[in-house]
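Each remark here refers to the structure printed beneath this line.
The complex appears here without one of its protein chains, the remainder shown in place.
As written, the chain order gives the labels A, B and C, with residue 1 at the start of each chain.
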Amino acid sequence: MITPTETATSTAIPTRWVGPMRLSGAVTGEVEVPLATFESPLWPSVGRGASISREVWDGVIVTIVGERMTRSTLFVASSATVADAAAREIVARLPELQDLTAASSRHARLLEAHTEIVGNLLFVRFAFETGDAAGHNMVTKAADTIMRRILAWGLRLDYGSISGNFCSDKKVSAVNGILGRGRSAVAEMLIPNEIVVRRLRTTAHAIAELAVRKNLVGSTIAGSLRSANAHYANMLLAIYLATGQDAANIVEGSQGITYAEARDEGLYFSCTIPNLIVGTVGSGKHHPDIERALERMGCREEREPGGNARRLAALAAATVLCGELSLLAAQTNPGELMATHLRLERSAPRRA
Amino acid sequence: MITPTETATSTAIPTRWVGPMRLSGAVTGEVEVPLATFESPLWPSVGRGASISREVWDGVIVTIVGERMTRSTLFVASSATVADAAAREIVARLPELQDLTAASSRHARLLEAHTEIVGNLLFVRFAFETGDAAGHNMVTKAADTIMRRILAWGLRLDYGSISGNFCSDKKVSAVNGILGRGRSAVAEMLIPNEIVVRRLRTTAHAIAELAVRKNLVGSTIAGSLRSANAHYANMLLAIYLATGQDAANIVEGSQGITYAEARDEGLYFSCTIPNLIVGTVGSGKHHPDIERALERMGCREEREPGGNARRLAALAAATVLCGELSLLAAQTNPGELMATHLRLERSAPRRA
Amino acid sequence: MITPTETATSTAIPTRWVGPMRLSGAVTGEVEVPLATFESPLWPSVGRGASISREVWDGVIVTIVGERMTRSTLFVASSATVADAAAREIVARLPELQDLTAASSRHARLLEAHTEIVGNLLFVRFAFETGDAAGHNMVTKAADTIMRRILAWGLRLDYGSISGNFCSDKKVSAVNGILGRGRSAVAEMLIPNEIVVRRLRTTAHAIAELAVRKNLVGSTIAGSLRSANAHYANMLLAIYLATGQDAANIVEGSQGITYAEARDEGLYFSCTIPNLIVGTVGSGKHHPDIERALERMGCREEREPGGNARRLAALAAATVLCGELSLLAAQTNPGELMATHLRLERSAPRRA
Partner (left out) sequence: MITPTETATSTAIPTRWVGPMRLSGAVTGEVEVPLATFESPLWPSVGRGASISREVWDGVIVTIVGERMTRSTLFVASSATVADAAAREIVARLPELQDLTAASSRHARLLEAHTEIVGNLLFVRFAFETGDAAGHNMVTKAADTIMRRILAWGLRLDYGSISGNFCSDKKVSAVNGILGRGRSAVAEMLIPNEIVVRRLRTTAHAIAELAVRKNLVGSTIAGSLRSANAHYANMLLAIYLATGQDAANIVEGSQGITYAEARDEGLYFSCTIPNLIVGTVGSGKHHPDIERALERMGCREEREPGGNARRLAALAAATVLCGELSLLAAQTNPGELMATHLRLERSAPRRA
């Protein structure tokens, strides 16, 4: 079906290193990030945000507020009564499942089991620590092992599915934000008013107001879900591709919230991104381009388990902030977005 | 900030041509598709679905049920009373805006204006035909021109934003599916029971049941939104990247529904994908890799305006079906998904 | 199964007339409203808002921005191809269905048919004008007639269901807000700063800020949907019960948005309520209590068709604003909500 000689090839995604961004919190110092994208206006857009971060004392401050990877198994019982008894047993015997996980995986550590019953269906969402890997395969393997064990307990459960969509991978959901999946990060920056005016040609008040009207109210009427931002998906896709991530995870990654305040001292601008599914080892990370990129970003150092992945998550969050700030600022001014696009298109080489 | 010599580069995404798929409906014949992804198991997974399509008389049947591209502008009034009067005026004067659009753009054709008021805020979502382009920039430019005109009408409106998130681009929403954005496609296949058993090692009943339990019930408890599928995002990302699309549009593209029925004659399996944002011209389409890919897919032929993009949308929808069918079938069998992953990992070259 | 002598009875819901509210826009003048509720603190809470409206020149201004009632039928085809052809035929023959509706109903007028296809399933959402009735039964009857006609057209469709949940009645949805269901109203009031401070013991800024943090951001993380308010459901339930409405429609009625701005001249405060399912005739409206209530509210006058129901919708919207304003103001002050509850409980007669 697949004839390697004819079909194996690669697609070259234009990539530029942007920044450096100045960072504090989870990452300190000045760091550049690679952005792989066909949408070339993204580079100067993120670049403007990065440049502003270098004018601010602390730059972009990133806080990592949680991390875990999940897989939800589906069991089928004859009735809710049976499902409920089984759910209580599974939660009660969590230590046994934790030992099982530890014994069968070098990196996975089982954190919790969250159960939900619908009729006779029992969904069990397992959460794991996965070290520096994003952990897709690691948690599937661990869930497979756990499921076999549970089915052997004689709880009158049948196999339903190794994944019951309550995980939830690469699909919009509320559960990921509420119970956690991936690294959860907040990036924030306090930008003096003078810089807002000079660099962004707008005011703190105008940006804070637009963040409410467009991102919060506009998203609400669009029927969005746990999502209130202008374009997180753009930045996430670009940094995910350039660092070898499973970039389809921008689906849940894009469900984040921009929150801003016009304070006396300037613009408080924040991006809360609860579902950053990133890793610095594992699938996709052994391509030479990717290894070089991760090394240049300082994400292949000797650190405690998970330390490199947390660094990458923090850099992704800060990158999102830089691009989000720049676009929102542009949209406060009539015509600016279009003028910028036209200028960039004209100056760009035809095939860049 | 950006030093071209150091930073301009590209990221190579491994790409394989998969198929051919047998197709009827919007596209007829046997066609291969390129999939760019770091997740190599995707190739044999889609390949299995494609192979099955060649065993079925009609193959995958694709129906395109709608197409349009949108941009929502945000106007600010002093009150809802003023906003409501303005909304009625804008809808009443749609012909003037249609003429304006026709006069200022070669390809964009204004279809409708949908208004929504929140307090004193007026959101107007404009829908356009955009020919063979996905149309992101085209509709922004058209909306910019329209907005200027409306602001000149003296309706006591102020500029709010060129985009009010009611569009909604690269963000989860309900509005896109309900009012339309991008090409809307249904891919379906009726697979004789014998083929289901032989090729997928399962039954029509088992797949239909899993589609309900996992995709519909599981997504419901996950708090998903207008989305009930296993992994549309994977297939969409791969074909979007390989054809130069703005791949962040997988966010809304992944909001689709798998619906299956166990019929006497076999498995009826369908993927409904309302928001395929794809184009065969425009941003990202002039890279040599991309041009070759589009040509090989037959998406650079002489056709009526929009014909090439519709073909690409149909191919994307069929690709989604092939991958979705394959994964769901695998998940009906305990352990199959994990065993397949392990086998593929072992046989794969370390750096593929 | 039901023994009338033993079982026919009634439940007495404590009811008070609150106000008057001062109104302009869709309703002008000063009007009282009845609130039936077991939650007695609701009366002084709405009362405070009403009292403030009487201190403001225009009082609460209500704008009705749309009205319609809907029912979605479900047809089943063999494939999406057949469903799509049928959908196009149904839309094309809308005039025939409009004539049919006019001939079979005194009050219903068919406005539009909105189709959506999932696999081989065809959902058709019909929208009607229903005069002064809320219209639940009227649209079911009309849809029943229409469905019979369509099934007689030979489009190769089978009956699926008279209601396909795409209506959507008494269930949370995004479609109702986007395509409309019920009366859609915006209530707004501009309250001078002096009144905000004196009557609400807070500031315009504090209320606007809380509306963002609690109603917009808080609802977003709660995974809410097209809903950003503190407690619309309370006011709607009380006025629905006291006026004989089908009060289960507070489910969609409660999906509204509070939007506020701190302006130089004071607090701009608005409640946008897109799905007010109310009527002044029809089921439940012939009880003596209800007739008296509707008469006292001026909702049984000689008006153009729909005029009384629009008036009732406007009064409901203004009532929502009064209660929402009062609660949000209370929540800006630490301890105020609890103190008020305790004070009311102590002063209330034990069984009130």
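Just so it is clear, contacts are C-beta pairs under 8 Å (C-beta built on N, C-alpha and C of every residue); 3 or more make two chains touch, one makes a residue touch a chain.
Here the structure is a predicted model, which is why all the values come from computation and not from measurement.
Asker: Of the chains that are displayed, which are in contact with the missing one across the whole complex?
Answerer: Visible chains that the missing one touches: A, B, C.
Asker: From the list C:Ala36, C:Ala77 or C:Leu155, pick the residue that touches the absent chain.
Answerer: The single option touching the absent chain is C:Ala36.
Asker: Quick one: say which of B:Val62, B:Leu225, B:Val281 or B:Leu321 touches the chain that got left out.
Answerer: B:Leu225
Asker: Looking at the full complex, which residue from C:Val118, C:Leu155 or C:Val320 touches the chain that isn't shown here?
Answerer: If we include the chain that is not displayed, C:Val118 is the one touching it.
Asker: Contacts of subunit C with the missing chain: which residues?
Answerer: Within subunit C, the residues touching the omitted chain are 1-2, 6-19, 32, 34, 36, 38-39, 43-44, 47, 50-51, 72, 74, 76, 116, 118, 121, 123, 137, 140-141, 144, 147-148, 151, 159-176, 178, 210, 213-215, 217-227, 229-231, 233-234, 236-237, 241-242, 244-248, 250-251, 254-255, 283-284, 286-290, 293, 331-332, 334-335, 337-338, 341, 350-351.
Asker: In the complete complex, the non-displayed chain touches which residues of subunit A?
Answerer: Within subunit A, the residues that touch the unshown chain are 25, 61, 63, 65, 79-81, 84, 87, 116-121, 174-175, 177-179, 186, 188, 190, 223, 225-226, 257, 259-261, 268, 270, 272.
Asker: Tell me where the left-out chain touches subunit B, residue by residue.
Answerer: Touching the chain left out of view, subunit B contributes residues 174, 177-178, 212, 216-217, 219-221, 223, 225-228, 257, 259.
Keep this in mind: only the chains that are shown with their structure count from here on.
Asker: Starting from the Cα centroid of subunit B, hunt down the chain whose centroid lies farthest away.
Answerer: The most distant chain relative to subunit B turns out to be C.
Asker: Report the inter-chain centroid distance for subunit B and subunit C in whole angstrom, where each centroid is the mean of the CA atoms.
Answerer: 34
Asker: Using mean C-alpha positions as chain centres, tell me how far subunit A is from subunit B in Å, no decimals.
Answerer: So the centroids are 21 Å from each other.
Asker: Of all the residues in subunit C, which ones touch at least 2 other chains?
Answerer: Residues 174, 177-178, 223, 225-226, 257, 259.
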